[in-house]
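Can you read through this structure? Questions will come right after.
With one protein chain withheld, the remaining protein chains of the complex are depicted in position.
Moving on to subunit A:
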Amino acid sequence: MSGTRKKALLKVIILGDSGVGKTSLMNQYVNRRFSNQYKATIGADFLTRDVNIDDRTVTLQIWDTAGQERFQSLGVAFYRGADCCVLAFDVTNAASFKSLDSWRDEFLIQASPRDPDHFPFVLLGNKVDLESQRAVSSKRAQSWCQTKGNIPYYEVSAKEALNVEAAFLAIARDALARESQETNDFPEFPDQIRLNPNQQNQQNSGCNC
């Protein structure tokens, strides 16, 4: 029975410019569907999905945020205790790629993890289904990742469900591996450490209302 298993909760924050597909990525991964009718996100929201990794059930709590910078400062409380920060850009929109530095800095300032140089980021280049309109090459994205301490890069399409599953699974694996090394990203918020089997907020992927 599922209740007897240890369930880890991993908190993942998606950041990036408005319209790069943050809500779509979250919904594709959690609900396995795509809609072009998502509204611009106001405030913050999250969805959760359980994944099995090796012999553990891990609950990914994926946070979707508003893409306009001025709204970021209000949601700081929700950044705290993040296990991973997913930076998203639109491969057909060069400006969204240029903003990545400021999104990364913004997260490090707001969430203030203990060791900013080693906090796990992942980069997702979305909308690769629109190859003909591509404005940011894979090579360029990869070299940016290298300058930021080799953060993993995935080219994905929320619309075509391309690579989304693989990217989030890798995110979960990586965060779990860090947990086993007992890395403590937020020493100043000891109650925020998420990998506690007795934690209440566990939920399965079925809750997709």
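Definition applied: a contact is a pair of C-beta atoms (placed from the backbone, for glycine too) under 8 Å apart; a residue touches a chain by one contact, two chains touch by 3 or more; residues count from 1.
The definition used in the following text is that contacts and distances are computed from a predicted model.
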Point to revise | Chain not displayed: protein name in its UniProt record ("BING4 C-terminal domain-containing protein", "U3 small nucleolar RNA-associated protein 4 homolog", "60S ribosome subunit biogenesis protein NIP7" or "TBC1 domain family member 15") | key: "TBC1 domain family member 15"
Point to revise | Per the touch definition above, residue among A:45, A:106, A:129 or A:165 touching the missing chain | key: A:45
Revision key, fill the gap. Subunit A positions in touch with the non-displayed chain are 1-3, 18-19, 36-40, 42-46, 48, 52, 54-55, 61, 66-68, 70-71, 73-75, 77-78, 95, 200-204, 206-209
